[in-house]
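Pasting in a structure now, in structure tokens, and then I'll have a few things to ask.
Omission of a single protein chain aside, the complex is shown with its protein chains in their original locations.
To keep things simple, chains are lettered A and B as they appear, and every chain counts its residues starting from 1.
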Amino acid sequence: MEIALVRDLLDKQLVDREGELLGRIDGIVMSYSADAPPQITHFELGAQTLARRLPSPFRRVLAWLAHRFSPRGSQPYRIEVSRIIHLGRTIKIDIDGTRSAARETERWVRDHIIGRIPGS
Amino acid sequence: MTTRSINVELLLDREVRDSSGRRAGRIEEIRARRDGESIVVESYHLGPEALLERLAAPVLRLPLFRALGHHKHVPGRRAQWDQMDLSDPHKPVLRCPVEELPKLVR
Partner (left out) sequence: MKKILEITLGIVTSIGGFLEVGSLATAAQAGAAFGFQLIWAILLGTICLIFLVEMSGRLAAVSKQTLAGAMRDRFGYPFFLVPLVTMSLLGVLVLASELGGLSLALQLVTGVAFPWWAPLGAFAAWLLLWKGTFSVIEKGASLLGLITVVFVVAAFRLHPDWARAAAGSFPSMPRHEPMRYWFIAVSIMGASIAPYLLYFYSAGAVEDRWNETDVPVNRITATFGMSFGGALSVAVLIVAALVFVPRGIRIERFDQIALMLTPIMGRWGFVLFAGALGIACFGAMLEIALSVAYLTAQGFGWQWSEDARPRDVARFSLVYTITLVAGALIVVIGVDPLAITLMSMALTSALLPIAIVPFLILMNDRHFVGQHGNGWISNTVVCAIVGLAFVLAVVSIPLELLGS
């Protein structure tokens, strides 16, 4: 099956096993060696990955912000390509979203900010 | 035979030079093949390296502009995986002269 990385994978929406939104593919990790075709090994998500895609002056500012305020610290979250269930308009991944590290920031905001406001 | 991890999204828009050091374009798209559980890279599409052409490309492809006759823009070229040397990902280099690469039909 033919894939174009930019058109079909990069920046596309990920969903988990249940079809719930899991974030977007912010980066794609390729394993390169000189004498074999490169292989795509992981999808990468997270503020650090996004920060690196910006041109130089913005990159450092955002990388610092991401490092400072991200609950996961500076580590981007990686998903192995073997976990793909389906490639389509969205990309379905064999992951339990409720426990996934991809949703860590969401859970943090829920527990520390939104959850503290009555009626949530 | 060292293997290194490269972030594909950072390769995009990077200028590629050919074996003689001439400008060969910028990496616009990477085609791959799904092989069971793995995804294997097959080729790189190089696009125009002129800024105006790159920015204008999606706009000029609009039917409105096509009707006005704006088809002429620099054709891209395709490099097979073994023609691209990424040992320095910041400076992608072709292993052949740019003329050897087939042109892309848009």
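In this text, a residue touches a chain if its C-beta (ideal position, glycine included) is under 8 Å from a C-beta of that chain, and two chains touch if they have at least 3 such contacts.
For clarity, every value in this text was computed on a predicted model and none was experimentally measured.
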Next on the checklist: Using the touch definition from the top, which of A:Ala34, A:Val61, A:Ile85 or A:Ile114 touches the missing chain?
Outcome noted: A:Ile114
Item to check | Absent chain, residues of subunit A that touch it | outcome: 6-7, 10-14, 20-24, 26, 50, 53-55, 89, 105-107, 109-110, 113-115, 117, 119-120
Item to check | Footprint left on subunit B by the chain that the document does not show | outcome: 58-59, 61-64, 67
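Basically, only the chains that are shown with their structure count from here on.
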Checklist entry - Whole-Å distance, subunit A centre to subunit B centre, using C-alpha means? => result 24
Checklist entry - Inside the complex, what are the residues of subunit A that reach subunit B? => result 1-7, 10, 26-35, 37-41, 44, 49, 52-53, 81-82, 87
Checklist outcome for this item: The answer for subunit B against subunit A in the complex is residues 1-10, 12, 28-34, 37-42, 81-82, 85-87, 89
